[in-house]
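For this view, one protein chain was removed and the others were kept in their places.
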Amino acid sequence: MLGSGLVAPELDTRWFDPARLNVLVGILLFLGFLLINMIRAKAKGTLYVRPIAGLSALDEAIGRATEMGRPVLYVPGLSDMSEVGTFAAITILSRLARRIAEIGAEINVPCYDPVVMTIMEEATRDAYRQAGRPDSFRPGCVHYVSAQQFAYVAAVNGIMLRDRPAANIYMGSFYAESLLLAETGNTTGAIQIAGTDKVTQLPFFICACDYTLLGEELFAASAYLGREPVQLATIAAQDWAKALAAAAVLAALLLSALGQPALQAWLRVS
Amino acid sequence: MSVFETWVAAFLTLCVFSFLYKDNPFYRFAEHLFVGASAGYLLAVQWQDVLIPNVWTPLLRDHRLTVLIPLALGVMMLARITEKTASISRWAIAFYVGIYSGVAIPGYIQAQIIAQLADAAKPFPSGWGALSAGLILVGFLGVLSYFFFSAPHKGAHGIAARIGIWFLMVAFGASFGYTVMARVSLLIARVQFLMGDWLHLLPGS
Amino acid sequence: MRRGPLLVTFLSGTVIAALFFIPHHKAQEFNSTLLGWTLVVYAFALALGSLSLWENHARKIRTRSEGWPYSLVTLGALLIVTGLGIWKGVAEGTPVGRIYNSVNSPLGSTMFSLLAFVIASAAFRAFRARSPEATLLLLTAIVMMIGRVSIGELMSDKLPGITEWLLDVPNLAAKRAIAIGVGLGAVSTALKIILGIERSYLGRS
Partner (left out) sequence: MVWARRLLALDRRIIFALIALGVIVPLLLPINLPVAVSPRVRAAFDAVDALPAGSVVLLSMDYEPDTMAELTPMSVAILRHCFRKHVKVAAMTLYPAGVGLGEQALNQASRDERAVRNTDYVWLGYKSGFQVVILGIGENLRAIFPVDGYGTPLDSIPMLRGVNSYRQMSLVVNLTASSAADYWIQFAQGRYHAPMILGSTAVMATDYYPYLSSRQILGLIGGMKGAAEYERLIDVFGNGRRGMDAQSLVHVIVVLLVIVGNVALFASRGWKGGRGVGGVAP
C-alpha cells in the first residue's frame, strides 16, 4: 500500500522484482483462461451465462420512461478513470443509450469526473448515431457537474426532484453518496437500478433500489449486454479463475495442515 | 472563523437541512451556489497545483521539452469544444484509458486477489478460533459460488450459492448497522456547530 | 480512424503494466512521469468540464427555462471563485481559502450529515421481514446497531463481542469473496480494453 521508493537509501538497479512473480503468474494464467474461452466461444457461437437479476429490469425501466415521457437518469457516481468499475459503467451506458435512442426516450448523465464526461458523451453520441438517430442527440445531456463529492450529490438530488426521471440508474464507483442519492430517488417513485463494485455501498443500494448488481455482476453485466461470444468468454474466464482461487485456498490449507507451507508462502504479497 | 463567516456557514447549513422538509428555494440556492463554488475551486486548484508546477514552470524556466507531450495531449482534449475537431480528443482519451487499465491489471491482482487469497490460506488457529476460521472458509466458498455465472444455481452449486446469499445478507446487515454510528456522528457535529459555535447554547461553548 | 487510438491504448497499457514488475530506478521514474502526464490531461479535461457546466447553465438563462435565476448563482460563483483562485491562490488565508471554509466546507459537511436522516428512513422502509434472507439482514443490522452503543452494553455485556464477531467472521467471508470477484471482473475488463476487445470508450460499441 505504501511506496517506500522515495526513501530508498540506494538506487534500485534490478530489472525484475522476484517478489512480484506471483502477480505475473496470475496475469498470465488469467490471460490463458481468456484466450481458451475466446476460442471456445467462437467455436460454439455462444456460452451459457446465467440470467442476472436487474439486467432485464433495465429494458423495463427504459420502456416505462418512454411511456411516461420522462427522462432516464444515468448516474455514474464518483467514477473516475482509475476505477475499472468506470469502464463497466461506460460500456453499460453505451448499450443503454442505443436502446434509448431507438425507442425515442431521453437520457440525462450528470458526471463527477470531467474525463469520464468526455468519454461518456462520445459513447452516447455514437450510440445515437448507430441507432440511426444522430439528430435526436441532445447536446448537454451528458454534462459535468462538480468534482466535489457532495456538490455533485446536491445537484443530482436537485435533478431528481425537479426533472422527475422515470428511471434512475446508478452504475460505477460509489462512496458515501450512494444512500443519499438512492433515498432521494426513492421518494420520487422512479424505478431504481444500481450496480457497483464498492462492497461498502452495496447494503445501501440494496435497501433503497429495486434491483442491485452486486460487485462482480457490474462487470458481468457490461459483457452480458454485448451478447457477443468474445464478451461472454471473459465471464467464463472469470469463473475459471474463481474456481482456481477456491482450489488454491483449499490446497494451501490442506498442504499447510500436512506440514507443507510452500504454497501459502508463495501467495504472500510483498 | 469570523462572526460573519460563522453566520454565512450557519445560514447555508440551515438551507441544506431545509431539504429534509421538501425542495425549496433556499435549498435550491445553496445547491447552485455549492456547484459553482466547488467547480470554481477545483479549477483554481488545478491551475495552481498542476498547470503551474507541472507545465508552466518546467517549460518556461527549466526548458524541459518533454512537458510538450502532456501539453499536446491536454490540448487535444480541448479539441472537443467544436464537433468538427472532436475526434482528435480520442488520442488523449486512448492514452489516459490505456494508462489506467495498465495500472489496474497488476494492481487488482496484487491487492484484491492475491492478498485476499493469502489471507484465506492462513492455517487455522486452534480452539474456538478454528470454528470461526472454518465458518469464514464456508462463507467464502459459498459467496464465491453465488458469483459463478457459467452454470445455473441448481444442485450442489445451488446449495452453495444459497449459503452464499445468507452470508451476503449477514454481511450487508452488519455493514449497514455499523455505519449508522458514523453517520450520526456527522449530524452531531453539525448540530454542535449550530447550537455551539453559532448560538452558544451548549455547555462549554 | 480508430486504429491509431487503439494502438495508443495498447502500448500505454502494456508499458505501464510491465513497469509494475521492474524496480529499476529509471523504470520507476518513467512510471511516475507517465502518471504525471495523466494529471495534466485531467487538468485540461476539468477546464473542458467547467465549460460544459457554464454552457449548461448559460443555456438555461438564454432560454429562460424554469428556475433560470438559480443558474446565475452557479455561474457567478464559478466565475468569482475561479478568478480569485487563479489570481490570489487557494491556500488557507487567501480569499478562496476563506470562501472554502465558510461556504464549501459547511455545505459539504451538512450534505454529508443528511445521511443520518436518510439512513434511518431507509432502515424503516427496507428492513421488513418479508423472506428468510431479508429477516437475516434486518436481525444482523439490529444486533449491530444496538451492540455498538452504550445502551447495548447495558443490556448485555456480550453484545459488543457479538458485533465484532459478526464483522470479523461472516462479514469478512462475504467481503473476501466479493473482493476476489470484483478483482477478477476488473482485471478482465482492463484486459479487454488493452487488447481492443472493448472499445465503447472510443465511441464504438
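Going by the order they are written in, the chains are A, B and C; count residues from 1 in each one.
To be clear about the criterion, contacts are C-beta pairs under 8 Å (C-beta built on N, C-alpha and C of every residue); 3 or more make two chains touch, one makes a residue touch a chain.
Fair warning: this is a prediction, and the values are worked out from it, not measured in the lab.
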Among A:Val153, A:Ala166 or A:Cys209, the residue in touch with the chain that has been omitted: A:Cys209
Touching residues (missing chain, whole complex) on chain B: 1, 20-21, 165, 168-169, 178-182, 184-189, 191-192, 195, 201-202, 204
Hidden partner interface residues of chain C, rising order: 91-92, 101, 105, 108-109, 112, 116-117, 119-121, 123-134, 137-138, 141-142, 145-146, 148-154, 157, 160, 167-168
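We adopt the following convention: only the chains that are shown with their structure count from here on.
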Length of the line joining the C-alpha centres of chain B and chain C, rounded to whole Å: 3
Residues of chain A engaged with two or more neighbouring chains: 20, 23, 27, 30, 84, 87, 115, 118-119, 122, 144-148, 150-151, 154, 162, 202-204, 206-207, 214-216, 220, 238, 242, 245
Multi-chain contact sites of chain C, meaning residues that touch two or more partners: 17, 20-21, 41-42, 45-46, 48-50, 53, 67, 104, 107-109, 111-112, 114-115, 119, 123, 137, 175, 178-182, 184, 186-187, 189-191, 193, 201-203
Chain A residues touching chain B - in the complex, by the definition given at the top: 1, 20, 22-23, 26-27, 30, 47-50, 52, 81-82, 84, 87, 115, 118-119, 121-122, 144-148, 150-151, 154-155, 157-158, 161-162, 200, 202-204, 206-207, 214-217, 220, 235-236, 238-239, 242-243, 245-246, 248-249, 252-253, 256-257, 261, 263-264, 267-269
For the chain C and chain A complex, residues of the former touching the latter: 17, 20-25, 27-28, 41-42, 45-46, 48-50, 52-53, 55-56, 59, 66-67, 104, 107-109, 111-112, 114-115, 118-119, 121-123, 125-127, 137, 175, 178-182, 184-193, 197-198, 200-205
Parts of chain C lying in touch with chain B, wherever the complex brings them together: 1-2, 4-6, 8-17, 20-21, 33-51, 53, 67, 70-71, 73-82, 84-86, 89-90, 96, 98-117, 119-120, 123, 133-134, 136-145, 148-149, 163, 165-184, 186-187, 189-191, 193-194, 201-203
